[in-house]
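Dropping a structure here in structure tokens format, bear with me for questions.
A single protein chain has been omitted; all remaining protein chains appear in their positions.
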Amino acid sequence: MNIAENYIGATTPSSPKTAYMLRLADNALILGQRLSEMCGHAPEMELDLALTNISLDLIGQAKLLFEHILTLEDLAPNADVLALTRPQDQYTNLLLVAQPNVDFAHIVLRQYLFSTMQKIQYEALLGSSDKTLAAIAEKSLKEIAYHIRFAKSWVLRLGDGTPESSERMADALDCLWRFTGEMFERDNIIEQAEVSGLSTDFTSSYEDWQMEVKDGLAEAGGLVAPEVGQMIMGGHKGQHDEHLGHILSDMQFMQLRHPGLQW
Amino acid sequence: MYSTDLRTDKEKKSADQQVLPTSSQNDAKLWDAFQKRIDKGDVIEAKDAMPEKYRATLLRQISQHAHSEIVGQLPEGNWVTRAPTLKRKLILLAKIQDEAGHGLYLYSAAETLGRSRDDMVADLLSGKAKYSTIFNYPAPCWADIGTIGWLVDGAAIVNQIPLCRCSYGPYARAMVRVCKEESFHQRQGYEIVTTLAQGTPEQKAMAQDSLNRFWWPSLMMFGPSDSASTHSSQNMKWKIKRHSNDVLRQRFIDATVPQAEILGLTIPDADLKWNEKRGSYDFGDIDWTEFWAVIKDGGLCGKDRIRARRAAAKDGVWVRAAAEAYVQKQSAKEQAA
Partner (left out) sequence: MTKNWHLYEVFIRSKNGLAHKHAGSVHAQDAETAVLSARDLYTRRGEASSLWIMKSADIIASDPGEVGELFDPADDKIYRHPTFYTVPDGVKNM
């Protein structure tokens, strides 16, 4: 803790553009990190390769984004310091991506909910005023299409499989659905990203997304999204639940324990 | 190495006494014809007639090799979430993923000999099947990720290249694929160690400490001296094995010592010195008591490794059942339509 407090190698973005890209990068990083926990532990050896592949895609996306951010604003000496040293409240990822790998049902549902949103979010970047960002989005969209295919095919199988698998899917849905509203939450950063031409408005697709996903869930043995009194928000503002801190204590371990070294 | 016979002498003897199913008269004829094929350089394929012993030996060796790849994911997996940079995290993930892939190639090759992967995995989880002792040593420090790539994968390559010419086709083909993919593993490990050796004194100390811990276990990977063993010569005759354990071990030492010297790291062996006459390094005695103890008890990490694999297998049961139930529902729907 002391080290973390003493060594903060990265500063907070001052422009809404870099702040927006940092969100995208943090989402990819944290979900990639979560999935990497499964490496060597997935429920099937074939699934071990599949989850690792998705993790590699996401961390790769994050790396490109962090590197690009640094060309726009001098937030840190390098992408690793930016990605791996910030205090918890400066991570602006969605709460959804930090949710734990409770079981394979949680893992594939989290992926399905996130990747279907990420597709829409990245499509809104294809005509971006920032050509590098548009190129990163274009490359990532191919990966995302595969993530959706993988996740959806397992949501279907688990949802419409055995009573046990369907119960596990229902539990996952009950836990994770509450975090989906945040994915389309509008705030000042998004509005400015739109005004500056960085991204078109993807949040207006919220209803389309809901329809698509609810159809997918219905197909999966009739899964129904729970009624949620109020969607849980906070990630964009750096207000996280109890999970992110544990992710960070692993992820930041080397950078904070040995600041400024080459590895 | 992964393919070294890890059975104790007692186990080998009792296996020898076991009567194998085929009748002995036919067997003698078959053995003769079979040996002629091998001598001619023929490659044996899955459905070809083969002596039961050849099949059993290969099955044991290939499945043990596969288990080693799968269990071998775990010590490195211990550092995936804590890798120091994004680049290192990506490389490490890709490398461990390759190991899972290699496990799968090898299980497939073993399955061609008539045993299912589920049965082989069950033997691993019950403790009946063995895997390389090296993976029962802990990787408590980041430098170990470098050392594992450098030494463990380095030893693997020395052992595996000859296996690409193994007489059994499916194994040889799997090994060609494995070797092709694995050539990056040793280099990435050496690169990590190089970075540490050229870094701060603390980093260099990490690298040295790791080398100290992994050097001897790496040499043990090749297995005990086997020049006098009858099993070894039979395997050589069948071209399952191409070189003795000692020859491979020496080859590894001769290749690795200069790599350590370049980095200014010290091999933890006071007796290590260049022998001009032999054109090779002489080295100290290996502690085989430790080796057999690790085989018997699983060393420091064996219990954790098996527990982790059991947990994964248990998590797989309901997932598999769901996927199967889904398929049946779908085909029932299709039939109804």
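A and B label the chains in the order they appear, each numbered from 1.
The criterion applied here is as follows: a residue touches a chain if its C-beta (ideal position, glycine included) is under 8 Å from a C-beta of that chain, and two chains touch if they have at least 3 such contacts.
All values derive from a computational prediction rather than experimental measurement.
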item	value
Contact set of the excluded chain (shown chains only)	A, B
Residue, one of B:87, B:177 or B:242, that touches the chain absent here	B:177
Residue among B:6, B:38, B:62 or B:104 touching the omitted chain	B:104
Hidden partner interface residues of chain B, rising order	45, 47-49, 94, 97-98, 101, 104-105, 108, 111, 116-118, 121-122, 173-174, 177, 181, 313, 317, 320-321, 323-324, 326-327, 330
Chain A residues touching the omitted chain (full complex)	46, 49-50, 53, 146, 149-150, 153, 157
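We take it that only the chains that are shown with their structure count from here on.
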item	value
Separation of chain A from chain B, taking each centre as the mean of its C-alpha atoms, in whole Å	36
Touching residues (chain side chain B, partner chain A) in the complex	70, 73-74, 77, 80-90, 93-94, 96-97, 100-101, 103-104, 107, 142, 192, 195-196, 199-200, 202-203, 308, 311-312, 315-316, 318-326, 329
Contacting residues of chain A [partner chain B, same complex]	33, 36-37, 39-49, 52-53, 55-56, 59-60, 62-63, 66, 79-80, 83-84, 103-104, 156-158, 160-162, 164-166, 168, 247, 250-251, 253-255, 258, 261-263
